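Let me give you the structure first, and then I'll get to my questions.
Heads up, one of the protein chains got dropped from this complex, but the rest are sitting where they should.
Moving on to chain A:
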Amino acid sequence: MAARSGGSSFVPSLPPPCPKFPPEYPDLYGKRRETAKIQMLQREISFLEEELKSVESIQHASRCCKEVTDFVMANSDPLIPTSQKNQKTRRFWKWLCGMPCLNLSWICCYSGCSCNLKCPWCCDYNLCGRNLCNCSSCICSLCNCRSCNCSFSDCNLCNCNCSSCICSLCNCRSCNCSSSDCNLCNCSSCICSLCNCRSYNCSLSDCSSCKCSSSDCSSCKCSSCDCSSCKCYSCNCNSCLSFCTIPKWQCCSFPKSHCCRKISCSRNRCIFPFASCTDCCCCTWKCPCRQCPEVCLCCSCRKTCCNPCCLLF
């Protein structure tokens, strides 16, 4: 090394500056997620191995089928017709029981004729004017005919004004509903200026002619409106069923989101056609409701005003 005179010293040349790579942070979220998935799979493996062992000792399906058949045959069923032979026997007893001069219901029941069938379904309560209705085919001493809270005892002839009786129990045929909610009123001819009863004028296909307060069927609730003209949320679109949002069978008017490209994205996630959706887990949407200007996760949208928008029936 040459020594230089005059006080100057030799400084070895340093390598050119080279920036360091940033420290590698461990991908904890990804690792832990994968580890958890593996643990679940290992758990599933142990369950399956356990089940494989237990399958060796279970009985064949034929024994189960025998149990099912034996159970079914051992139990009677009120909805199943009886055999032809029994029908003839029962017809005789039914005729005998029906004779007014004979009260042989106890015999009928003992012999298993039709009189032992449940009275309520064979009686037409609307015809009952008394507490003990007398059906043509069975003696319904246990029948409890409808009672009327109106001033007339026979509701078929009742013209009571429902304002004078409790509408929730009033079963009059003609009634001026004072209740705003005709679901409580059983009247067939309510004046539906405010209530939601079925109005006979709503047989027209155009809801604007329907006696509802609005032509928009969401408030109209006419039972026979043509909803395609009334903007009702009625949808029979079978094609929607494949892409339908939560819950899957509810009617969906939004197509499956095109923003969702991941194969793993379940149909319950990205369902709204907004370009901002880049990741299935972060699927966001902007509610078209004026009252709900916020962007939010579709799954957690809880505002009542948003319901017609993001959660469609």
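Criterion: a residue touches a chain if its C-beta (ideal position, glycine included) is under 8 Å from a C-beta of that chain, and two chains touch if they have at least 3 such contacts; residues count from 1.
As a working rule, contacts and distances are computed from a predicted model.
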The complex has one chain missing from view, so what does its UniProt entry call it, picking from "3-methyl-2-oxobutanoate dehydrogenase (2-methylpropanoyl-transferring)", "Guanine nucleotide-binding protein subunit beta-2-like", "All-trans retinoic acid induced differentiation factor" or "Vacuolar protein-sorting-associated protein 36"? "Guanine nucleotide-binding protein subunit beta-2-like"
Considering the whole complex rather than only what is displayed, give the residues of chain A touching the chain that is not shown. 27, 30-31, 34-45, 47-49, 51-52, 55-56, 58-62, 64-69, 71-73, 75-82, 87, 90-91, 94, 114, 117-118, 120-125, 127, 135-138, 144-146, 168-169, 171, 179, 181, 183-184, 186, 196, 198, 221, 223, 241, 246-249, 266, 268, 299, 302, 304, 307, 311, 313
